[in-house]
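Below is one structure; the comments refer to it alone.
With one protein chain held back, the other chains of the complex are shown just where they sit.
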Amino acid sequence: MSEGLDTAGRPDWTADEMMTVAAARQLRDGRSCFVGIGLPSTAANLARATHAPNLMLIYESGCLGAKPDRLPLSIGDGILADTADSVVSVPEVFNYWLQPGRIDVGFLGAAQLDRLGNLNTTVIGGSYDDPKVRLPGAGGAPEIAASCREVIVVVRQTPRTFVERVDFVTSVGYGRGPGDRERLGLRGGGPRLVITDLGVLEPDPDSLELTLTRLHPGATVERARASTGWPLVIADDLGTEPAPTEAELTALRALTATLDGAA
Amino acid sequence: MSEGLDTAGRPDWTADEMMTVAAARQLRDGRSCFVGIGLPSTAANLARATHAPNLMLIYESGCLGAKPDRLPLSIGDGILADTADSVVSVPEVFNYWLQPGRIDVGFLGAAQLDRLGNLNTTVIGGSYDDPKVRLPGAGGAPEIAASCREVIVVVRQTPRTFVERVDFVTSVGYGRGPGDRERLGLRGGGPRLVITDLGVLEPDPDSLELTLTRLHPGATVERARASTGWPLVIADDLGTEPAPTEAELTALRALTATLDGAA
Amino acid sequence: MAKLVSLSEAIAELVHDGDVVALEGFTHLIPFAAGHEIIRQRRRDLTLVRMTPDVIYDQLIGMGCANRLVFSWGGNPGVGSLHRFRDAVQNSWPGRLELEEHSHAGMANRYVAGASGLPFAVLRGYTGTDLPRHTPNIRTISCPFTGELLTAVPALRPDVTVVHAQRADRAGNVQLWGITGVQKEAVLAARRSLVTVEEVVERLEPVPGQVILPAWVVSAVAEVPGGAHPSYAQGYSVRDNGFYLGWDEISRDRDTFRQWMETHVLEAVESE
Partner (left out) sequence: MAKLVSLSEAIAELVHDGDVVALEGFTHLIPFAAGHEIIRQRRRDLTLVRMTPDVIYDQLIGMGCANRLVFSWGGNPGVGSLHRFRDAVQNSWPGRLELEEHSHAGMANRYVAGASGLPFAVLRGYTGTDLPRHTPNIRTISCPFTGELLTAVPALRPDVTVVHAQRADRAGNVQLWGITGVQKEAVLAARRSLVTVEEVVERLEPVPGQVILPAWVVSAVAEVPGGAHPSYAQGYSVRDNGFYLGWDEISRDRDTFRQWMETHVLEAVESE
């Protein structure tokens, strides 16, 4: 029995926990990370609590170098200002810090993602003026996706989420394909990784199409294919993401426990 | 014997003191005033010490609402930051405070001034590339002259200073004449008053040419004409600026005394 | 110079039907009490401007105060969707709501341009997204030196901006700290401004990270302790996260929403 499986062989961690741990592992110590609320914030703070104590967290509320000891409930949570190296205005965080490309990693979620890593958080179905579902909108995402040195997308994998073409391009991944980011003058590198509850996708070096490169323990190629709205390409050297370690799970659960208390 | 004359009939105040007092009188209480160092700063602080305790002093170093109890020696004097309502960055003082036209009065000096109130603080004589005298340059003056609701110029009157046409337009007064400020899109009102050691000049309502409207006690039209590099027009209703009061002189000398101590 | 007035007087004098109104506060210092007073005074046809329309705008929209929304992110932070906002966009209930949609960077720079007395702002933004196809006031501009193409957005000049702050002195000078968001720019960009504060004090003791709004750029100050609830005022209160979670249920159904607003806003006295 591999580590992380209980006596009945079922993992003693959830798919969301696996996704969060896999995302946290991608954040190297000492880097700067532009963090949205929700799963990205959990993953970033898990990284700080484990292998990356000097990870620089930047929240769009203007908190630079925030070091919360619990999970913030919103990007404007008081603990972010209390623990930040510096709190700047919202115009400043976008103009002086994000726009020039100073931030290493941008962490984004999405309601829809397509095979070229474009993201939709605006509208689903119908038309823009008469949508089936109205989503919150862009927020900081378009410029995070444009300017961070690299982008990591964290999103659960379902056929409704992973679509051939997003209904609305809120944030640009690789646009329509190779050369598009350069043509558009986007200076950041674009989505380097998409981390889901099933595994990890990476852009194909040539086509830039998102390709399954790793599976989480227990996940299968079949499920990944069934959860993807386009013919999912599987990497020849498909790997497996290591299961969460005890240390990672303990740290993650200690963090998420702070949330339940708060609400 | 009028007040302010000694037993021999000589004024017991200097021409510079008269000029400073006349300038201070023009600053109404509760207004905001963009202040340069030197005589304008002395006059503005004299106004605060006498009739305008709530005059809002704004220094280009970013000090908003400074309330120095002595004369600052530079626009970056520590006492300005210590006593200010708020200290902002230099970009902010120009972009958020001066540029939108929030400041009532801009106080300027000059090395040269012409009959239409244009100011030169850049070069005198020769050419720009090979000048006879190289002056400090523009500083904040061009935008103060452009954006303040009105401008007051304080300058000693000599034929070398009061010229037909300035050698270099550092700051625009009325440009080449009526309609020019509007044509240039300058939103402030331009120079409302020029206060010298001899008297007060104001733009003619029609031609906008600077015209002598008041003489200081003891000054004469002849001297004013002789001290002006263009055929000086005298207002029909030429008035006299009241001599400094005891209160004004006491306050002014108390302020300037702080300077001697400092150096 | 800012006048010290009651909240109801301030809204009556400063906010009119049809105005362009910005209530700002980036999750911190959200002027909820002022928004509720706007609802009580039954303002109509407002263009509501806000980077992050959240629960307070959900309430204003659901109560029919607005026919237009200028924004960059409309959600219940940390919870999910705004049901009244969605109902208005998807079903025009209680009326049609026209949208003008931007990104945070675009909105922040539009306030900066307004505060700076400039007609537009330049940024690296929106490029390659579908936003410019639906928001006509996003244009391209080329650098006069390099020829590089960038994005231009027009200045925001609200008729009135409303913010909440920790303190003001009796002269009407305002002091806020913690996450100060875009409030300074929003106030300086507006023709009129109202600041509700936790307390009016004799003297504003300096605080690290403070932003000062001088009395001479503020129209009115109203003392409204707790005026940011369920948002918070650093140093005075903590965010009522339970309320935000509970709002999801309250706002889901039109009648439940109406009843809640009746009881907690319309029938509430001004100083909540």
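By letter and in written order, the chains are A, B and C; residue numbering begins at 1 in each of them.
Please note the rule applied: contacts are C-beta pairs under 8 Å (C-beta built on N, C-alpha and C of every residue); 3 or more make two chains touch, one makes a residue touch a chain.
Values in this document were obtained by computation on a predicted structure and should not be read as measured data.
Novice: Under the definition given at the start, what are the shown partners of the omitted chain?
Specialist: A, B, C
Novice: Which candidate, C:118, C:171, C:245 or C:268, sits in contact with the chain we can't see?
Specialist: Reading the full complex, the residue touching the unseen chain is C:118.
Novice: Which residue among C:17, C:148, C:199 or C:249 touches the omitted chain?
Specialist: Considering the complete complex, C:148 is the one touching the chain left out.
Novice: Please identify, in ascending order, the residues of chain A that touch the omitted chain?
Specialist: 30, 32, 56, 64-65, 85-86, 95-96, 99-102, 147
Novice: By the contact criterion defined above, which parts of chain C meet the unshown chain? Give residue numbers in ascending order.
Specialist: With respect to the unshown chain, the touching residues of chain C are 117-124, 137, 139-141, 143-146, 148, 150, 152, 154, 206-210.
Novice: Need a quick check: the contact residues on chain B for the chain that isn't drawn.
Specialist: Against the left-out chain, chain B lists 37-38, 60-63, 73-78, 80-81, 87, 89-91, 94-95, 98-99, 122, 128-143, 146-147, 168-172, 175, 180-181, 184-187, 262-263.
The working rule: only the chains that are shown with their structure count from here on.
Novice: Considering only chains that satisfy the touch condition with chain B, which of them also satisfy it with chain C?
Specialist: Looking at chain C and chain B together, no chain touches each of them.
Novice: Taking mean CA positions as centres, which chain lies farthest from chain C?
Specialist: So the farthest one, by centre of C-alpha atoms, is B.
Novice: Which one of the chains is closest to the middle, using the mean of its C-alpha atoms?
Specialist: Most central by this criterion: C.
Novice: What chain pair has the highest count of contacting C-beta pairs?
Specialist: Result: the chain pair A-C has the most contacts.
Novice: How many Å are there between the centre of chain B and the centre of chain C, using C-alpha atoms for each centre?
Specialist: From the centre of chain B to the centre of chain C is 41 Å.
Novice: Compute the distance, rounded to whole Å, between the mean C-alpha positions of chain A and chain C.
Specialist: 28
Novice: From the mean C-alpha coordinate of chain A to that of chain B, what's the distance rounded to whole Å?
Specialist: 59
Novice: Which positions in chain C are in touch with at least two other chains?
Specialist: In chain C, 184-185 touch at least two other chains.
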